[in-house]
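Each chain you see keeps its place in the complex, though not every chain is here.
Residue numbering begins at 1 within each chain, and the chains themselves are lettered A and B in the order written.
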Amino acid sequence: MNAEVNLDFGRAARTGFSEVIYCPGKSDGQLSLIAQEIARRREEESENESTLFSRVTPEQHEIITRHLPDAVFHERARITGVGTRGGRHYRGVAVVTAGSGDVPVAEEAAVTAEYMGCEVKRLYDVGVAGIHRLLARLPDLREARAIVAVAGMEGALPTVLGGLVSCPVIAVPTSVGYGVNFGGVAPLLTMLNSCALGVTVVNIDNGIGGGYAAATIVRQIYERQG
Amino acid sequence: MNAEVNLDFGRAARTGFSEVIYCPGKSDGQLSLIAQEIARRREEESENESTLFSRVTPEQHEIITRHLPDAVFHERARITGVGTRGGRHYRGVAVVTAGSGDVPVAEEAAVTAEYMGCEVKRLYDVGVAGIHRLLARLPDLREARAIVAVAGMEGALPTVLGGLVSCPVIAVPTSVGYGVNFGGVAPLLTMLNSCALGVTVVNIDNGIGGGYAAATIVRQIYERQG
């Protein structure tokens, strides 16, 4: 490849999944080179792991498809996906949101997990100010093996969830809110301070990271024996 | 009085309650002068409103009682109270805590409201990571006319409460926690960002302010007609 982009192609072997290309700030030229190189690998070297481009704009998706014509654009998730989605049928990932404004970040998580082979259950807008909405979904939640809990505003959802289920809960704060929400810092702090044990946290609006971690957890149940 | 302390004696007439004396940083001499002046007023001018000294150390309580021998020390609340407690039988104040570590701040709120004439219901350690503990107390909570919700850690309690009751909820963040709790800033932000409407907030560990506001709300129900 050229001097400015330097893809990490051994990654799938090392970590079990290909690199996710973070697109903001990439020049069109850089993106084009990356897409070209991925295309070459898929063809010449039969690389068959899925690859994701994250935070993609429609214009960037256009550039990518010039070299990877089968790439699919997931508009709400702002992801361009290359490869198979949901193909390994790993069950047990649930993505939950507190509000409807959190859906784009939740979709980012869900689509990521799907490209990593999972089937994903979506439970949206079940936030804690009307606690009965969450309690009504307990049977679904208790079946999950990894829950991605997406919430903005005050971010209380993962705390309540964490006390109700036995599987790992990955909390994703979102920048939905205003004033002292501080662009998602408030729900992030809420989640890090959660009095519910076992809740772990990723960066604000980092749906990719949340979905990736959940898929990694569930994958092991299928791939490893005690 | 002397040049350095300048009590606001018209306060009870204007606002319905006497000044609360914030004691940290007061020199022994200042405190002595204040106690002396209050004693004089109670005797000479038949001032009969209760007065509170807040964040009192045992040593400071000693100084106060030299001039006000009937003053009572509420150790956990760190309050020295002068006057009658609970005498007006205003009902409807509930003080709720998320954890047992929040009890000192809750006591500060409860004792304050009691000196302002209220009867106070205490519901402690009912936090949200085990949501059933809170739901079990719903009948009590729904009878309240003003709830002081005291919580540290991630501070999610007032949000959950706010969606369950119709009376005003006053949230008091506490400095119980560590790391990115930031001495109570995290639960403060949670409370200010609460997606539950009608929740209002006071400073970290400000039990006095929480109890005072609750008493003010309930007092009006008794004193004013529509």
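Here is the rule we use: a residue touches a chain if its C-beta (ideal position, glycine included) is under 8 Å from a C-beta of that chain, and two chains touch if they have at least 3 such contacts.
Note that this is a predicted model, so its numbers are computed, not measured.
**Student:** Total subunits of the complete complex, with 2 given?
**Tutor:** The number of copies making up the whole complex is 8.
In the analysis below, only the chains that are shown with their structure count from here on.
**Student:** Averaging only over C-alpha atoms, locate the centres of chain A and chain B and give their separation in whole Å.
**Tutor:** That pair's centroid distance is 44 Å.
**Student:** Going by the contact rule set out above, which residues of chain B touch chain A in the complex?
**Tutor:** Result: residues 98-99, 127-131, 135, 153-156, 159-160, 162-164, 177, 179-182, 185-187, 189-196 of chain B touch chain A.
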